[in-house]
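The other protein chains are all here in position, but one chain of the complex has been omitted.
Chain lettering (A and B) follows the sequence in which the chains are written, and residue indices restart at 1 in each chain.
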Amino acid sequence: MTASASSSHTQGTPAATRLEGNAPRRGKKGIANRIAFYWSRYWQLWLLSLPALIFVGLFAYVPMWGIQLAFREFDPSKGLTGGKFIGWQYFLDFFHNPLFGEIMTNTIRISLWTLVMGFIFPIILALLINQIHSKRIKGFVQTITYMPHFISVVVIVSMLNIFLSPGSGIIGRFFGDESLMGSTTAITAVYWISEVWQHVGWNSIIYLAALSSVDTSLYEAAKIDGAGRMQLIRYVDFPTILPTCSILLIMNMGSVLNVGFDKIYLMQNALNMPATEVISTYVYKIGILNGQYSYSTAIGLFNTIINFLFLITANAISKRVSDSSIF
Amino acid sequence: MIIVPRLIVCVRGLDYYEGKKNIMARGSVRIAVAAAAALAMIIPLSACGGNSQPTTDANGKPIVNIMVRRNVTDHPMKDTQYSKYLEAQCDCTIQWQEVSDNAWGQQKSAKMAASEFPDIGLSLFSSVDAAKYKDYFEDLKPHLNEMPNVKAFFKAQPDALKYVEDGKKIPLLPSDRGKGYEVSGTHMFINKTWLDKLGLDMPTTWDELETVLKAFKTQDPNGNGKADEIPMNIRSLGFQLWSPLTLMNSEGVVTSFMGGSASEQGFYVENGKIKSYYTSDALKDVISYLHELMAGGLIPKDVLTRDASQYNAQTISDGKTALTGVTFGWSNFSEFGDALGEQYVTLPPLKKDASTPDEDVKWDYSQNAARWAYAGAGLSVNPNAANQDAIYKVIDAMYSEEGSVQGYFGSIPDIVSNDGNHQYTINKDKAYAEYPDTRSIALQDRFGGWIRDDVTMVNDTNADQVTASDQAVRPAREHVDPINDVVPIYVRPNTEDTNILQNNNTAIANYANNQLAKWVQSGGVDKEWDSYVSKVSEPSLGLDENIQIWQKWYDQYTK
Partner (left out) sequence: MSVATTGTDIPWNKPVRQKKTVGDWAATVTINGLIILVVIATVYPLWFVVMASISNPNSVAAGSVTLLPKDVTFIGYQKVFANARIWQGYVNTIIYSVVGTAVNMLVTIPVAFALSRREFKARRLIMFLFTVTMFIAGGLVPSYILYKNLGINNTMWVFILPGAVSVYNVIVARSFFDTSIPEELHDAAQIDGLSYIGYFVKIVLPLSSAILAVIGLYYFVGHWNDFMTGLIFITDDTKQPLQVVLQQLLLVAQGTGTNVDAAAQQQAADQIKFGIIIVSTLPLLVAYPFLQKYFDKGVMLGAVKG
């Protein structure tokens, strides 16, 4: 689409190929000219990026000096980073921890279920809502499904306790006289189902927005070709949101070791503990309750590095398979 | 800065007609963005620097700032008579800063690392903090002469001094809420009304209790015609307040489930040797007993999974019909509410069986924690504070008789009247208008102060009720040797050892607590106990290491 552009006189030509094509000719005039040329073309894009660059640099990169805490023995009297450098000691401590295997398995199991289901259901819901004819009903369904997102974790967990209560709970009465909250096998499902229930509406918003950009002339064309309702969803709606899906999936892959702390912590009890101790709850017990900042920083860093590797891998795959990628 | 586009440029080759209609319709978004932009430009980015606070007020009086951890939102300390009293005593101006438990939990590490310490901190820092940040905790020992009230306090309560003393230094001051709170934190209650109605005697052994519970279950003691009685109720299985594991005292293994004690980590003493509850026969017996009760339907099956609200629904009930027969708690009224509390009495500590000698029956030894170390945090002074002299005057005033009463119970004469002869009367209408205690109008348990033994508080409902509940356990508690049966609460390992203890405990508890819960729920303790003991004693979990650490510190503090 850029090949046809014959508008070298206009500003901001998008064709990157042409920039390179021009470069040798202009190269004679030296690097300064090339910079000047580049600048004259793209200064506006830099200008638009500038505020964000400043904010990210200041508020995300400046505090990063704190990470060295993971490699030092925290000694408050010497300041945050004055402690003795001990390298990977805290990481090794964590790997050799008797709970390490259990914590990792639990974290990955709970988060993968939540991640996969939490990814699929919003897409389905968005496609369903998109099928509703009546504006009124559509708005109603959208609003209703969006609401649970705002219920606090504390209340969600007490509702789970009440609903799952054996005997009296509206769900628990079907599951014998012991609560599902105490079952090491059911607790993962309790977690992800309630998680999906709470956030499916909220997470479908982005797909609804993407669906708003669907080219409706495609519907007409497809229908003339005799496409049924399912085919329209399959061949028109779904491709429209696919790029959004891939980007969100890549970003979700980056949270493969993240199980939100609050909810799982509140759901923990002595009976389900072997299935619910995850990285975030362990870090809390070690770091906040026991005040071992260096150790908890190291575990946190380990967590984010794994996540980041997942994201980079997902990004690379997606870049090959489709055209969507974050960077 | 912001250009609000009014017209769409017509571009060759493109049909903008439909698009334009939509764009016009969406003008409101653009306007909103523009307005927001303008707003953001108008509001100046004020970087208000200057962290240096004035150290004297307009009249040249020194300023002392006090930070206190407190959750009250609408009765600030600065408006109280208590604050004015302190100001009068120190001839200074006090600036209060109040921080909620939540907020403090989040801020604490950052504030300490950023060296933001208040002149006086109330209930903010623990001994562990003081050990880590030595430079920010003034050693108060040399200042005792400036604070005669504090000096007298340590003379009267030497154990309180042991609790805060770190080597030769005193980085924190403890507080003492008085003899009204010298009680075990945990009591076992039984519904006396039900017993009387069914013509049953107070049980004295585990077997007798089981017989009583069976009667509670089947004979409709609450008389509503429904089999809705819960013979026995428990909160959770843990080495903590209100735990049924206090039944270990029935065979002489002493607990002390309050105030961050060694007992709460699972350790006790037998003949000078530190031992773990986790491998004790007493624990096995209690677990086995609790399972027997649960299997017989005498304890609800879901107790280990439900939350506090669900538990309360069964103890307070609807305020008319009692539902619970036996449970563990602080006082009968706090546990069952004002309406049903009268039905309950404290069950004197049970014998494991009839053959257990009387002197082997003990009870939870947590009265010191309840009295003066309950919050685990003390009063601290920042050595870099500007007005040191005024600070010690303030503290001394806090620890005076009147100051202490005001700090805990409420200002004199607004809320509390001084009747003379060391007697004070709380005005119930004013003090308990919002909450059943004085938390909204005074510092309550976050105070710094010393309620003397010769002080009589009238209308301190909480103390009156809990003291009444405590009477029945006192004979058994007398059987406890304060050093040879239990790790005294003032035994405190250093920071390094504390870290090791806590990391090991996290791993041990993760495995063992689950086992205990499973056995109570589904049985099998007799069969699996031995393999459990060998697993929990594996060196990787660190149980032996913890025992050795505690032994070392126990010996150091008690010999």
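Odds and ends about this structure:
In this text, a residue touches a chain if its C-beta (ideal position, glycine included) is under 8 Å from a C-beta of that chain, and two chains touch if they have at least 3 such contacts.
Given the structure is predicted, the values throughout are model-derived calculations rather than measurements.
Listed by label, the shown chains that the missing chain touches in the whole complex are A, B.
Contact with the omitted chain, checked across A:49, A:77 or A:313, is made by A:49. Only one residue from A:36, A:62, A:92 or A:120 touches the chain missing from this view: A:62. Checked against the full complex, the one of A:97, A:114 or A:142 touching the unshown chain is A:142. Although one chain is not displayed, chain A still touches it through residues 1-2, 4-5, 7, 10-16, 19, 42, 44-49, 51-53, 55-56, 58-67, 69, 80, 125, 128-133, 138-152, 154-155, 158-159, 162, 165, 167-170, 197, 200-201, 205-206, 208-217, 219-220, 223-224, 228-230, 232, 243-244, 247-248, 251, 254, 293, 297, 300-301, 304-305, 307-308, 311, 324, 326-327. Contact between chain B and the absent chain runs through residues 3, 5, 8-9, 11-19, 21-23, 25-26, 29-30, 33, 36-37, 39-40, 43, 45-51, 71-74, 76, 97-103, 106-107, 109-111, 113-114, 185, 241, 258, 307-310, 312-318, 329-331, 333-337, 370, 374, 435-437, 439-440, 444-445, 461-462.
We take it that only the chains that are shown with their structure count from here on.
Chain A contributes residues 76-77, 80, 97-99, 102, 157-158, 161-162, 165-167, 177-179, 181-182, 269-274, 277, 282, 285-286, 288-293, 295 to its touches with chain B in the complex. Interface residues of chain B, counted against chain A in their complex, comprise 105, 109, 112-113, 128-129, 132-135, 236-238, 301-302, 304-307, 309-310, 498-499, 502-503, 506-507, 510-511, 513-514, 516-518, 521, 538, 540-541.
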